[in-house]
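To start, the structure under review is shown below, and the notes come after it.
Of the protein chains in this complex, one is absent; all others appear in place.
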Amino acid sequence: MIVVMKLNATEEEILAVEKRLKDGGLSGHLIRGVNRIVIGAVGDERQVIASLGLEALSAVEKVVPIMKPFKLVSREAKEMPTIIEVKDAKFGGEHLAIIAGPCAVESINQVMTAAEKIKAAGGQVLRGGAYKPRTSPYAFQGMEEKGLEILQQAGHEYGLATVTEVIDQPSLDLACRYVDMVQIGTRNMQNFRLLQAVGKVRKPVILKRGLSATIEEWLMAAEYIMSEGNEQVILCERGIRTFETYTRNTLDLSAIPLIKDLSHLPIIVDPSHATGSAKLVSSMAKAAVAAGVDGLLIEVHPEPCKALCDGPQSLDPEQFATLTTDLRRLAQAVDRKIS
Amino acid sequence: MIVVMKLNATEEEILAVEKRLKDGGLSGHLIRGVNRIVIGAVGDERQVIASLGLEALSAVEKVVPIMKPFKLVSREAKEMPTIIEVKDAKFGGEHLAIIAGPCAVESINQVMTAAEKIKAAGGQVLRGGAYKPRTSPYAFQGMEEKGLEILQQAGHEYGLATVTEVIDQPSLDLACRYVDMVQIGTRNMQNFRLLQAVGKVRKPVILKRGLSATIEEWLMAAEYIMSEGNEQVILCERGIRTFETYTRNTLDLSAIPLIKDLSHLPIIVDPSHATGSAKLVSSMAKAAVAAGVDGLLIEVHPEPCKALCDGPQSLDPEQFATLTTDLRRLAQAVDRKIS
Amino acid sequence: MIVVMKLNATEEEILAVEKRLKDGGLSGHLIRGVNRIVIGAVGDERQVIASLGLEALSAVEKVVPIMKPFKLVSREAKEMPTIIEVKDAKFGGEHLAIIAGPCAVESINQVMTAAEKIKAAGGQVLRGGAYKPRTSPYAFQGMEEKGLEILQQAGHEYGLATVTEVIDQPSLDLACRYVDMVQIGTRNMQNFRLLQAVGKVRKPVILKRGLSATIEEWLMAAEYIMSEGNEQVILCERGIRTFETYTRNTLDLSAIPLIKDLSHLPIIVDPSHATGSAKLVSSMAKAAVAAGVDGLLIEVHPEPCKALCDGPQSLDPEQFATLTTDLRRLAQAVDRKIS
Partner (left out) sequence: MIVVMKLNATEEEILAVEKRLKDGGLSGHLIRGVNRIVIGAVGDERQVIASLGLEALSAVEKVVPIMKPFKLVSREAKEMPTIIEVKDAKFGGEHLAIIAGPCAVESINQVMTAAEKIKAAGGQVLRGGAYKPRTSPYAFQGMEEKGLEILQQAGHEYGLATVTEVIDQPSLDLACRYVDMVQIGTRNMQNFRLLQAVGKVRKPVILKRGLSATIEEWLMAAEYIMSEGNEQVILCERGIRTFETYTRNTLDLSAIPLIKDLSHLPIIVDPSHATGSAKLVSSMAKAAVAAGVDGLLIEVHPEPCKALCDGPQSLDPEQFATLTTDLRRLAQAVDRKIS
């Protein structure tokens, strides 16, 4: 890290900083500029930067970290991209996979119909929410275990892998018995207890980016999971909160090449939640594939206008089939394979 | 709610909307404009608006809610301001209270010293984190139960009420045994399981605004707590995430008069986390009092530069004493009392 | 528009609103709900909504506009997409065009070399800044008229159309003598005098989205230009300001399908300024084409590391040639033609 001293820092104050760096296992290199003194600290700053307390010293103007705070998730830790396989789905490398299904599991009929159409259109993973984190306490909160059973049954019937969102330890325990992958939702991206819990299971985890999470905070959340031993983390960009109100959120597709530069983990995109509008979903799904995404998470509902949750952003089965045809053509044009 | 139909909506499509409104217990009133048909729906829309699926109908351009989605927390539900009392502290009405203490409980000495100084300067509540949600899995995560014991002991010794952050059911269960109030942190504002859990205890709850939570989402989070039976909710504004990088977050003080207009619940402000910088804390604390705040949450550490967490934003005891003197003078000028 | 009255509005206050609507040429339709009275106003609200003063009435809770405020730029005003042609470049319909060149014109050699490479790689338009709006008064401000001459000469030599940014009436007057298209930069998107000025010339105008402009404000800026008589407006998405700091701005690609839904005007994307980083430019350019963009604006510098302005985001000629090859393949996969 670099410690920038204030204009009027005394020799004593400089020594105090150097002593702290030394106590933290770092060595300080002094650069005397025309107007300012700057101290470069050499050593692994990541473990100690938060606890050295340098910024609370009155003679310190600012502390600039040099190393990125994440380790296990970083490209520097693992050169080759991580490829995660779940049944027929492959996320990463030359492969990309399509996850589709309704926002919420509502009935056996609804999920069976969805699964049939998704399989027919070439999807690999079936999604469906059994535990729904809703903004209002008065909204439908999900079918819970009954929903998980339905999901498992439909996955089995149509040869699809399955994924569902978990919201606490009990829902995680249950989900692990019924589905192939679990998902951490955007509102729980910094629910560190939940991150630690999914870090202890042996299922792939989809980690959605928080509504206002920076790239760095998102990777640190993945680091929480990996530091508990679970190496199968798939990052999912789903739109960030901005001032724009025409779309529900602003899909940040530049996260795709950026994450690939910083990390070895696969990244997928959820254009349905990001835009909140079915008419924008297909364009954004195509854009994501062209940008190099490793998978897509798309809401498909047999009858979007009867959905209990997020109908306006769901594709109907026909729109979804058209989209997958387009995506296959596009994947080929960028030398990728849909699983 | 108001349903705006697309330009080319057919009579059949209009009938379909009216039927759905009727199924949802609402009655539809048609307004035929020059260019557009608009349907006004009469009735309590809050329970049904999410499940009617109107926006997924291709003939519907948009749906505009008219009623605010919150009930129990609203000013319309309760005209008079809620006043929450915890030992000597009173939040609301003509009273405001000062909560102070270190970000994290680090040792018995640290907390005892802090408590002594806070009491002497006229604070009413002692804060200290025993469970710290940290961005990095490698940072200090808190002393857990041992920390709660220290907090209780210091509160007892110096006659201060106590408050601490809870992060899951086990930490909530423990906290309820040791402290007088519990706090939901910014990253857990939409951890709905945790909201439901604190809704079931009989301790006042400080609910921090999420980093990118709208006023409406924040009030809906409070609604989760109240709908479980706990009516002692104190809202805490602590800065929102914006593009500005000179401050850690942007303190939204307009939330104070806005919340008072929309809700009967008391609102406090945390200028320490909002700004991330000790030199801005006092100005923002004063501004909050002038704007009508019901309390303040201020980080005070006996030696900020030795803090294990958030030192740069902590006041030292002397700065805190100067601030409380200024605040008393200011409170008088706006006809408020510091507890 | 819809006027939502406060809970306790009196009959007299309702009559006052109805009178104002009538004075504004609108007719009011009353809907008496369970808790609230809502008045629907029928007629062309766009001319009068701002001057009726309804929101300043104490009995009015809020006013919800129903019609979009833009007219000439809207899809409703013109069903078919506008195609803008400049020499070999076609923006819109099945065509897309590539604009490339250095951020700033620095010398005749630099621009000639850039133009040669851009032509060879299949670009249609040469860009280069002669007037540079810079954050610092101490940074290079552009070669002004000399730069325009260089641009004209290079365009002529290599058969490329040319475009440059204008910042006031004098620079616009000069630019019109030397180049084929003019550009309004992001910081001037709401410089209404400048919008009116380019509305009076007969050159195509590229209108960059403001750093924090909503889709609606952007279209209203285009409306300013069209309302002065210039119908050749090309919208350019170039990233919006968000909390993320890893990229310079956040490229909002969902603007592509959204603008196409709302307007008949062509939309292009500038991935160079949006990301601020050469290594992200190609991915984002490809994503834009897959999403249906009508053109790209890409910074190309013969030697990026010697650029006087924005070197880190410029492609070198080789990277640019590789990109255009990729883009042609991709355009084909989405049934588009690069001019």
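The first chain written gets the first letter, and so on, giving A, B and C; residue counts start at 1 in each chain.
Everything below uses one rule, namely that contacts are C-beta pairs under 8 Å (C-beta built on N, C-alpha and C of every residue); 3 or more make two chains touch, one makes a residue touch a chain.
Just so we're clear, the structure is a prediction, and the values are computed from it rather than from any experiment.
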Residue of C:82, C:188, C:324 or C:339 touching the missing chain in the full complex: C:188
Absent-chain contact - pick from C:7, C:34, C:50 or C:77: C:50
Where the missing chain touches chain A, by residue: 2, 4, 7, 29, 31-36, 38, 40, 42-44, 64, 66-67, 76, 212, 241-243, 245
Positions on chain B contacted by the hidden chain, ascending: 212, 214-216, 240, 242-247, 250-254, 256-258, 261, 274-275, 279-280, 283-284, 286-292, 326, 329-330, 332-334
For chain C, the residues touching the chain missing from this view: 46-47, 50-51, 53-57, 69, 133-140, 167-169, 187-188, 190-193, 211-212, 217, 220, 223-224, 227, 241, 278, 304-309, 311-312, 314
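Operating definition for what follows: only the chains that are shown with their structure count from here on.
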Centroid comparison with chain C (C-alpha atoms), farthest chain: B
Proportion of interface numbers common to chain B and chain C (over half same, under half different): same
Centroid spacing, where centroids are CA-atom means, of chain A and chain C in whole angstrom: 31
Distance between chain centroids, defined by C-alpha means - chain A, chain B (Å): 26
Chain B and chain C, separation of their C-alpha mean positions in angstrom: 39
Contacts with 2+ other chains: residues of chain A: 212
